[in-house]
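Please read the structure below before turning to the comments.
Missing here: one protein chain of the complex. Every other protein chain is in place.
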């Protein structure tokens, strides 16, 4: 398991490849990799979003992410899990979150990747403040549900 | 939509990035990317697998993959879809299949990526012949179900 | 006027019949099953065989038309689990 909080932009594909290289015991053992990348869009509810700031709770955020991944590891048969989350000032078209799950069979990877994303969305302490083109900024107060 | 059959090894992460670069209209529009990579393992049912050959039906395989993606596009709100599938002689620890789906919301990307993988598994004309360490080879006759 | 039908075999079925394809001229209307029987009299059609006409899945009792490509193959198997 690897959990990373980044205050600078990160390359999700590089992060995945670095992880695969670092965990050499994985080689030849996984048949399935399920990956989710959340990217900042440049529009939201028809108002032009210029950027956003993601606040977090250093220490608690990492602990909650670890808990979420540990819970998924208990439920499914996983070989490796990588979570990278961006914090701070974020520009449009920038990766915000990466979840990558490696397993033998594809069902475990698909289920665990989705479960981690949904749990992360509701339980990991991140708070989003959007900056609009009008220079106004506001805290976003609720998440949409990925299943609906 | 982009469907590719490769008779040489491919880099799934390069393929995704190339696709994102080629489709410049996507920039800033997608919030979710769901990716599945199927990789050849070096073990299978406890017998050591040395490699495999994936046969396909040129023309029909591409047509069936297009049908599968088109069906997913009708069911979910998708921005882009990329499918790359390896054929021919394949060594362990090599990517075999890549499905990448871009959408605004994560539910669409997750559902469509999984649906495409399941449909591909049951309807796309590929046939797998495994080569064992004993130099024997045999056709694999059935797929496992990713949902079970 | 006889109809010309192109036939293809894939994977284990190709190895079983020992050929990757055939051509057949049909004097009367044939189904997919008729085509198999005409070409492989000594090989019974496997229960789980899949059939395509012109690269679309078809049934065993589908009628074959002049110029069609008929394919026989075993259940498909991807390269991953």
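Each chain carries a letter (A, B and C) given by its place in the written order, and its residues are counted from 1.
We adopt the following convention: contacts are C-beta pairs under 8 Å (C-beta built on N, C-alpha and C of every residue); 3 or more make two chains touch, one makes a residue touch a chain.
The structure displayed is predicted, hence computed values, not measured ones.
J.: Of the listed residues A:4, A:23, A:71 or A:121, which contacts the missing chain in the full complex?
T.: A:121
J.: Among B:16, B:32 or B:140, which residue is in contact with the omitted chain in the full complex?
T.: Selected residue, touching the omitted chain: B:32.
J.: If the missing chain were put back, which residues of subunit A would it touch?
T.: For subunit A, the residues touching the absent chain are 38-41, 52, 54-55, 57, 59-60, 63-64, 86, 90, 96-97, 120-129, 139-144.
Everything below uses one rule, namely that only the chains that are shown with their structure count from here on.
J.: State, to the nearest whole Å, the distance from the C-alpha centre of subunit A to the C-alpha centre of subunit C.
T.: 49
J.: How many angstrom lie between the CA centroids of subunit B and subunit C, rounded to a whole number?
T.: 27
J.: Once you find the CA centre of subunit A and the CA centre of subunit B, what distance in Å lies between them?
T.: Subunit A and subunit B have C-alpha centres separated by 23 Å.
J.: Residues touching two or more other chains, restricted to subunit C: which are they?
T.: 80-81
J.: Counting only residues that touch at least two other chains, what does the list for subunit B look like?
T.: Within subunit B, the residues that touch at least two other chains are 38-41, 144.
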